[in-house]
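In what follows, a structure is listed as structure tokens, so that the remarks can point back to it.
Below is a slice of the complex: some chains, not all, each in place.
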């Protein structure tokens, strides 16, 4: 989910246009608005590294899609 | 951009499946990989991933469903607590149908117990605030992903000065049973799809001993279809190369060290102990109980209650299933005496349970 | 375990509901053995062919995005008549009010009922009101029963699906259940989803143009599309394969389901119908739907695959194949 606002230890996160509160208590203050986080049971438990995701996807698309696999 | 959707890309998934098929085409014996996370079990069934894999790759489920590995005695205590007139039981929905020795939370609720489903332990804290004359108990079940959220709720309750919030804790940690299963001669696991979110907390390093001591390849894998198949592909490659190392497929979320803040909170609120795993037995240091300094929040210590004598369910193969030794379809009760609407064993209860997933999606 | 207790799951519309219905209620009340249940009964009276149905509405909360228990109670019963291909004509209204309920809220609900009846073209002709003590009810329960007249000679029935038939839905699934859920106290979810509650009799009237090719109509309410298709597959003794990619699902429904771990296939709808149509007229059926205001997002979502044992499967979005079962316990209680 993407963090759309932060108020102290509480954030509002969004996925598919749906918003829900999430506690930031389990993450160091490294989260900022716009970050993607993994939310479990009302807590953000990890940040999602967008850069890494993009790379993984690019790699997958390159290596595994029919065009690439010829 | 929604990353989720792209990790469900049909072309990528198909390509991965084709690659795995190509890689394993020459194998005479199938490779057996185990996932030890309920969410992986769900994803595999829900997306029908087994139907995309060649016969050379067998995916089996380990003890990854928190509800399923929770012993009967825990549930019996929760049921006994639920019968106290000033107690509100709060829980994740999956616990409701789990049969204890002679009843279930759903049944107690029907008889009048106040049992409420919440989505976060913080919701339970809110309920405690709103019901000062009641004792609110959260059923703390789950692995290293859930345990920090429960620890967080205890810290919140402490900060708020609440004296009516309690946790009945039965948390388990993942690496220990993986070690046990790796050592089991009856089982030959060719590799682990290591859990995604558990690993976000504990980090990839936590699995190194499996490679080093037991020579089992490990890949920390995400939950999306492309993640799962890529994890399988990476395990296949290690196997073919004769390697046994920890790799992180799910690198967009999981680091080698995990989440230090969550680890610190876990260490603050909980202490390791020798937990009882349904069907597996007591494993040294495999559980988390509430530390002495938070004893006031521990339902077990703070609210003494008489618990009925334990009665195990006859004929249920849950234990074997949790070890990955048999598949749900091997259980004679599966789909007959045992169904999700009237489960015999815990594996049929939680939507993450191997039997429940097999029943719902597997046919 | 105590097998004597009624559980919430017995009211969820899924498997427990079916068991209670088959093993106890129908066994006791019905004089003729029934294979599966249609949305309404067909009866003949003084030469007239009628459809007769009843539903009680206990939705919680009673007001939710896009509607309330009142219009729901009218649309739901109108739809059960429409699913028999009947033209809904008369409704009864039975109110069970909890002591202390607000007259102003009652008035708002009655206004919605009147408006829904007006727009569906049915008349509310008889009613009853009971009041139960505080704590013995939940604000308001509404029963509506309905009579419709059948003016055609088709056999539109859950048992009429045939191999090769196409499965259509008139739009996005899961909206009603998610709208109700997001309005529930203590669950602060801002989904933007509103109920799809609507009377489908107008759309059905147009689908009747398909004649003998229109085999089954059913509204996937409690238990959702999955449960309804399982019912039809069992009644018709066929298999059905759904195509996940073609399922129309709103983004907000997807989001809430992913946050709360729900499956939209099991979430209730109140303005949707599943039509099972002979393959040669499926395209025409889709066109009829798409021309209608309640069918703009209609889609072919699956196919009847063969005479068999009532199995429903789904081709997943990544190309896998998985089984689809009935709702087991309670996914979302009291959505209608």
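As written, the chains take the letters A, B and C, and residue 1 is the first residue of each chain.
Here is the rule we go by: a residue touches a chain if its C-beta (ideal position, glycine included) is under 8 Å from a C-beta of that chain, and two chains touch if they have at least 3 such contacts.
All of these numbers come straight from a predicted model, not from anything done at the bench.
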{"item": "Full-file chain stoichiometry, since only one instance of each kind is pictured", "value": "A x2, B x2, C x2"}
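To be clear about the criterion, only the chains that are shown with their structure count from here on.
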{"item": "Chain whose Cα centroid lies nearest the overall Cα centroid", "value": "B"}
{"item": "Chain centre separation in whole Å, for subunit C relative to subunit A (CA means)", "value": "36"}
{"item": "Distance between chain centroids, defined by C-alpha means - subunit A, subunit B (Å)", "value": "22"}
{"item": "Subunit B: positions in contact with at least two other chains", "value": "4, 9, 14, 119, 123, 226"}
{"item": "Multi-partner residues of subunit A (each touching 2 or more other chains)", "value": "15-16"}
{"item": "Subunit A - residues contacting subunit C, complex", "value": "1, 14-21, 39"}
{"item": "Residue ranges of subunit B touching subunit A (in the complex, touch as defined)", "value": "2-4, 6-7, 9, 11-12, 14-16, 18-19, 92, 119-123, 145-146, 148-149, 152, 155-156, 197, 200-201, 226, 230, 251-254, 259-262, 265"}
{"item": "Residue ranges of subunit B in contact with subunit C within the complex", "value": "4, 8-10, 13-14, 45-52, 96-97, 99, 102-104, 106-107, 109-111, 119, 123, 126-127, 225-226, 339-342, 351, 356, 359-363"}
